[in-house]
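The full complex has more chains than appear here; those shown keep their coordinates.
Letters A and B name the chains as they come in the text, with residue numbers starting at 1 for each one.
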Amino acid sequence: MAVRTPDPDPNERDDEGAADPLRGFGGSYAGGSTSRSGDDGFGSPTPGSAANPGWLSEIELAEARRRLPILYVEAVPVRTDGTGAVTEVGILLRATPLGEITRSIVSGRVRYGETVRDALFRHLENDLGPMAFPLLPPQPVPFTVAEYFPIPGVSAYHDDRQHAVSLAFVVPVTGTCEPRQDALEVTWMSPQEAASDSLSAEMEGGRGTLVRLALASVGALR
Amino acid sequence: MAVRTPDPDPNERDDEGAADPLRGFGGSYAGGSTSRSGDDGFGSPTPGSAANPGWLSEIELAEARRRLPILYVEAVPVRTDGTGAVTEVGILLRATPLGEITRSIVSGRVRYGETVRDALFRHLENDLGPMAFPLLPPQPVPFTVAEYFPIPGVSAYHDDRQHAVSLAFVVPVTGTCEPRQDALEVTWMSPQEAASDSLSAEMEGGRGTLVRLALASVGALR
C-alpha cells in the first residue's frame, strides 16, 4: 500500500481563493493569490507565480519535498465530557488518490507565512467541515513531534513522498463533523478501540502510534 | 499581610450537601455527608464524623496542615479567540477572612476521594459562578506544580498556614463570571497587564509568578 500523508493536491486545491497570508509583507507580494500549489507547472511559471513566491507549483513542491523537511500539523479530534475527560476519538476514513481506503487523522502542511495555529484551524475545517467547532488548545506545544521519513524504520512514522515533521495536537470538537474533500467519514470510537492493534494496523504511515501517544497525553490510554 | 491560600473555612462551607465522593466505597462510608470540614470540633466527634472519615473537622484539618503537604488545584482563567490564542486573563479580587483585599486566582483543596479534575471543576464553579462554563483541558498534566511553604524563600510561593502542593492549570472560560463566596470580582486584563510587576506585587503568596508561568505556557508572555 502506498503510504502518504493525506494532504496532497486535492487538499491544496481547496485553498483556492484563500487570502495570501503574507500579502502586503513589505510590498514584495504584489500578486494576487490566483497562483498557488497545484496551479502552475514548473516549466511555465505564470505571472502570478512570479509575483507571489509564497506559493509553490506542484513540481516545485515535489522538488522541495526531496530536499527539505516539510512542516505539518496533525490533530486527533476528541469528544470530552463536562470535566474535560476524553470520551471518544474521531478517526477519519479517507480515500487516497489511488482509490484506496485508509484510516487517518486530521493532517496537513503549514504554508509559508501561516502560523501553526492558523494551519491547524484550516486543516480541521477542511477535514471535519465548517460545523465541527474545534476548541484549539491555548498551549502552542504539541503532545508529540512526529517525524515521517521516506523509508520505514527510521522512526515510528513514514511517508513515501517526503520527510515531514508534524506537530501533533489533541483537539476537542463540539459540533457536527461533515468531512470534506478526500475524507469520507469520521468514525467516533472509544479510547480503547482507538488504541487497539486492529485499528492501528489500518492507519496510514504509523499513525496508530500517534493516536496512542495522543491518548496517553490525555491519560486515556490503559 | 497574612498570606494564605484562598480556600479556608468559607470555601469548605460551601460544599455543604455535596455528595460524598467516596460514599459507597466498600460499604465503609455509611454516614451521610452531613459532617465535613468546618462542622465538628476535634474534641467532640459527632456521629457523622465517625461515620464519614473522608471529611475533616476544622481542628483535624489544622493538625494535618502542620504534618502533611496538602494537595491543591489552581486555575488561571483565560479568554481565547477563535483559534485558541489567549486574549485575556481573569484575576480574582478576594477578601481574606481578616477583611484584606488581595488578588488571586482560582484555588482550592483536593478532597479525599475526589479526582483532580472534579476538584478543579468544583473550585472553578465556586470562584467563578455556575455560568462561567469553563473548558477543562483534556490533558491531566498541569503547566506547573507550585509548592507553597510556610515560610517565604524556600520556593517562589508561600502560605503562612501550610505546606501546599498545587497543580496549576490554564482554563479557558466561555461564559459569564459571577464570583461567589469570598471572591468579590473577576477582573479581565491583557496578558501584558497580567504579567506586570505591579500586578504581581498585589498577588498573594507569590501567585504573580504563577500567572507568568501560565502565560509562558500558552506562549503569551513576552
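In this section, a residue touches a chain if its C-beta (ideal position, glycine included) is under 8 Å from a C-beta of that chain, and two chains touch if they have at least 3 such contacts.
Everything numeric here is computed off the predicted structure, so don't read it as measured data.
Novice: Total copies in the full assembly, please; the file places 2 of them.
Specialist: My count of identical chains over the entire file-defined complex is 4.
Convention: only the chains that are shown with their structure count from here on.
Novice: Report, in degrees rounded to the nearest 5, the angle of the rotation taking chain A onto chain B when the C-alpha atoms are fitted.
Specialist: 180
Novice: As a quick test, compute the distance in whole Å between the mean CA positions of chain A and chain B.
Specialist: The answer is 38 Å.
Novice: Which residues of chain B touch chain A in their complex?
Specialist: Residue list for chain B touching chain A: 78, 80, 82-86, 117-118, 120-121, 135-141, 143, 170, 172, 217-219.
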